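Here is the structure we will look at.
Note that one protein chain is taken out, while the other chains of the complex remain in position.
As written, the chain order gives the labels A and B, with residue 1 at the start of each chain.
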Amino acid sequence: MSDRVLLDYGSGGKASQRLIREIFLKHLGNPGLNRLDDAALIEDLSGPLAVSTDTFTIFPLFFPGGDIGSLAVHGTVNDVAMLGAQPKYLSCAFLLEEGLDMQDLDRIAASMGRAAADCGVQVITGDTKVVPKGAADKMFINTTGIGMVIADPAPSGSRAEPGDAVLISGTMGDHGLAILTHRQGLKFETDIQSDSQALNSLTTRLIREVGDVHVLRDPTRGGLATTLNEIASQSGCEILLQEDQVPVRREVQGGCSFLGLDPLYLANEGKFICILPEDLASKALEVMRSHPAGRDAALIGYVREGQKGRVVLRTSLGGHRLLDMLEGEQLPRIC
Amino acid sequence: MCLAVPMEVVSIEDNVAHVEVGGVKNQVRLDIVDQMPAVGDFVIVHAGFALRCIDRQEGLETLKLFQDSLGLELVK
């Protein structure tokens, strides 16, 4: 194969076939995918199903703690898991820019293969398109995931109730900060890695061992603050967040301090919010902390009556202020 | 209006100090600092430049003043 992705590789002819076999089947292959039919046949899913789709456009493609491929697997697996489901199958569509380094594509496909195997899902159907140089930024990946819902009723953003406890599975802002280190114009060094990881085995345990989980959601874009606002709106209640209970690594605190950023608004790719009745909180924390993906789990707040859709932050000083959604992305500042 | 953060000086090379806060490392220029810092000093950093060294003695005295006015003992 050529050392760069050429338009031919997306044309459906022999070059496409080579790409599929030598890269995608090599790393992602399984009986379903290997049949290479236009669609995959699924015979072993029944009952309420959860399906989620996401497109990944992250830059840079490779970052500390992951790459666009592992992110694409974890991200969609997690979204399905947040509905109280066990993700089983993924579809995967690649949009490749002409000229993309073939070795990068191979590395990313390998990473996806490992990520999928680690969390027990299979990529059973896929698609590849190649667009002319300049029409895409190296690579975009879309994954769609499907799984059986094992919680009854399924958790949902609209199910938070006054009196519920708000838990978080670990430290905030790691992914957001790790990505920034590689953006042009912001040169600083840190050991912080993206927290990108699959959460489905932990969410499955929570549902099976704790039971009545009202809300599961991963605070990705926009961070914890944004996601809590979404939940408060959907559920029509107010959420009180305790600032000094939110776990933040000191490196994230440090990096945010001189860039003028707030960790509560930075993206996370391996953490989730769990909202459930208060009397189940300590059991849930025990389950989370006993799992590698939940070691730093903490109780960070409560749901209450009050102004619908609002999130209030109780500061370390004991004061209160609004924790609003941002207008757009957070930008570094000197003021 | 001026976000400036204390960072610890880890090493100095010509006109640049390697600094650290919370484990995050950065480099800052020393063109405008009034007294050259030593390794281990804390400098106030704004927009990639060190402004001044933090005067720990003054800081501790200020704390003591606060605490005296509150009738408390020096904390740590």
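Note that a contact is a pair of C-beta atoms (placed from the backbone, for glycine too) under 8 Å apart; a residue touches a chain by one contact, two chains touch by 3 or more.
Heads up, the rule we're going with is that contacts and distances are computed from a predicted model.
Per the UniProt record, the absent chain's protein name among "Ubiquinone/menaquinone biosynthesis C-methyltransferase UbiE", "Peptide ABC transporter permease", "Xanthine dehydrogenase family protein molybdopterin-binding subunit" or "Hydrogenase expression/formation protein HypD" is "Hydrogenase expression/formation protein HypD". Contact with the omitted chain, checked across A:Lys14, A:Arg114 or A:Arg321, is made by A:Arg321. Across the interface with the omitted chain, chain B contributes residues 1-4, 6-8, 21, 29, 31-34, 42, 44, 46-49, 51-52, 54-56, 58-63, 66-67, 69-70, 72, 75-76. Within the complete assembly, residues 184-187, 259-260, 312-322, 324, 327-328, 331-335 of chain A touch the chain that is not shown.
Convention: only the chains that are shown with their structure count from here on.
Our note on geometry: chain A versus chain B, Cα centroid distance of 37 Å, whole angstroms. Against chain A, in their complex, chain B makes its touches with residues 1-3, 5, 7, 20-27, 45-47.
Chain A contributes residues 187-192, 250-255, 257-258, 260, 333-335 to its touches with chain B in the complex.
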